[in-house]
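For this depiction, one protein chain was excluded, whereas all remaining protein chains were kept in their positions.
For reference, chains read A and B in written order, and residue numbers begin at 1 within each chain.
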Amino acid sequence: MTLATVAATTADGEATPRLAVRGLTMRFEGLVALDDVELDVAPGAIHGLIGPNGAGKTTLFNVVSGYYRPTAGMITLDDQRIDGLYRHEIAESGVSRTFQNIRLFSAMTVLENVLVGHHARIGARSGERRADARRHRTNRVLSAIQLLPGVPAALTHGVLEVAGAIIRPPAVRAAESEAVARCAELLRFVGLSGRENVLARNLPYGDQRRLELARALATEPRLLLLDEPTAGMNPAESAAVVQLVRRMRDELGVTVLLIEHAMSVVMGVCERITVLDYGRKIAEGAPREIQRDAAVIEAYLGSGTPVGGEEDGHAAPRA
Amino acid sequence: MFWFDQFVNGLTVGSVYALIALGYTLVYGILQMINFAHGEIFMIGAFAGWAVLLLLGGSAIAGPMLIVALLAAMIAAALASSFSAVVIERVAYRRLRNAPRLAPLISAIGVSIALQNVALKLTGGRDRVYPRVFPTGEVGLGDFSVGYIQAFLIGSSVVMMVGLIVFIQRTRTGRAMRAVSEDRATASLMGVDVDRTIVTTFIVGAALAGVAGVLQGLWIPNIRGTMGFLPGIKAFTAAVVGGIGSVPGAMAGGYFLGLSETVGRELLNELPGVSLPNEWRDVIAFSLLVIVLIVRPTGIFGERVSKRA
Partner (left out) sequence: MERTRAPFAALREALHAAEERTRLPVARLLLLVLLLSVPLWPMVDSRWLRILVLVGIFVVLGLGLNIVVGYAGLLDLGFVAFFATGAYTYAILASPASPALQADLNWWLAIPVVLALGAAVGVMLGLFVLPLRGDYLAIVTLGFGEIIRILLLNVRGLTNGAQGLFNIPRPELGGWVLRSLDQWYWLLVLSAFLIATAVGRMRASRMGRAWEAIREDEDVAAGMGVNTVKYKLMAFAMGASIGSFGGLVFAGFFQFVNPSSFTLAVSINVLSIVVIGGMGSTPGVLFGALILIGLPEVMQFSETERLLSVINPAVPFADTTDWGRQVASARFIVFGVLLVAVMALRPEGLFPARRPQARLPERHESTA
């Protein structure tokens, strides 16, 4: 686990945030999905992100994990800037995620799915990753030119990777069996032991969600973004997932930022909650404070659902 | 008047490309898939028109009978092409609408290969020749003159395109088509019969391609099973250049492509040391396709193209 960089402490004793989002704005053709959002997620926290439908929660995830390039703003992971990096570089630097509508590699087996998550960590000691290659980039043409000096090295790595795959020297074998062992362990962690060779598409719904968690964990994230991990689950399944999320933090040391509509889940598991509405942050605080916050109540009352009221109060879609 | 002739040739080829491109763009707009077999639908139209002209007397057709024969040929071509398109949609595409992306594409390629070779087999691999019924001659102003056939071809394609725009903008079916291409699920909720609208789209696109087949046959009389391949790809290029999914874009793209492979090639030949034989038309078209796809994937008339995974 890459936990060596955890918690550089500042002078006044306050830890560097695991994730810091500064002035983040995302516009799509006139639509402002995120408007100057600020967000700090403390290391080791389970942080909730809530808000009515269309508030910009998933957009925030997409920006942080590199699926969209932000219109403005800055994102850092443990003081390292990650906005503008390629998606796979963001994953490598320690951000992973799951999806609201499950997106597994459906024609691959359960174990293979997790192994793909582990991709960047297999044989990583071969020196393939160099820190300086992961510079902040803004301009695509410029970044293509910046990549040019790396071409000979990339060619060498390509040839070596092919040769390694075909010849299978002991180092490659060792790395592969280590990866398989690690991924099998993660599958046991999420409770999918024994189903390694099943095709992902043949898993029942709840297990597919668990597999997504295992795949995300296999990237060895410092920060894990969970997009509605309990969506479509019954209370028992949902409680199990909540338990799993806690164990991820406690046993694997992963910091969690999660989007959730089920208020019982959010209020139960999160230590801190951020509320978005119309792409803006309208409140942030401990669950109790959020439940009493006037602006939050206003945002939710607009849709007629009390915050943390009924056991499974999903925020209804706003017209 | 070399350049003027090249320009008219460009417009003529461009009209054919534009008519075919409309079919690509309409189907793409509604299904986000490229109907690979569309070039073969064009070919079927050409053969249907040819058969009707032969039945009505072949090269003996003249006088007022000519108008009747031409109309009959075009209608037959439109019908034959539409019928094939409906069958193709039903057999090869419909059940694959929610399959992985490659599946409908491969299925379409299969249809294209099969149709081409059925036609080759039926004709014994030999060309068929359109009867030369169209009066030869030119309309002109001083030095500038245009052959009757080319004038007719350009004119009728413009008429059809105007007709298409009116159809899409003004009729109920046209509105349904637009609704389905905006958002299939919502259109269906609003009571639009999605399956029927998709079939209508195929019919309209195929009818245009079928008539284009007849028009080309009147102009360049040799037709064969593989005749749809190159125009198909080029019309696709035209649709992409114009911004796939956009109806005016497909028209403009067709003319643009037609002009660039005639006038454009000759212009390149004017450069010192450059001499591009006729075959380079195809290279020009493909290069344009690649360049446009890479530099500006939304096309020159860049309508919003949702980039779906």
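The rule is simple: contacts are C-beta pairs under 8 Å (C-beta built on N, C-alpha and C of every residue); 3 or more make two chains touch, one makes a residue touch a chain.
Keep in mind that what you see is a predicted model, and the values were worked out from it rather than measured.
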*Looking at A:117, A:206 or A:287, which residue reaches the missing chain?*
A:117
_Given that one chain is not shown, which residue among B:159, B:267 or B:283 touches it?_
B:283
*From the list B:106, B:165, B:220 or B:259, which touches the chain that is not on show?*
B:106
_Just to verify: which one of A:25, A:80, A:106 or A:291 makes contact with the chain not shown?_
A:106
_Residues from chain A at the interface with the omitted partner, ascending_ = 65-67, 86-88, 90-92, 96-97, 99, 103-109, 111-112, 115-117, 119-123, 154, 158, 161-162, 164-166, 168, 172, 176-177, 179-181, 184, 188, 193, 196-197, 199, 215-216, 218-219
*Tell me where the left-out chain touches chain B, residue by residue.*
33-34, 36, 91-92, 95-96, 99-107, 109-118, 121, 229, 233, 236, 240, 277, 279-280, 282-283, 285-287, 289-290, 293-294, 297, 309
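One rule holds for everything that comes next: only the chains that are shown with their structure count from here on.
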*asked:* Need the CA-centroid distance for the pair chain A / chain B, whole Å please.
replied: 47
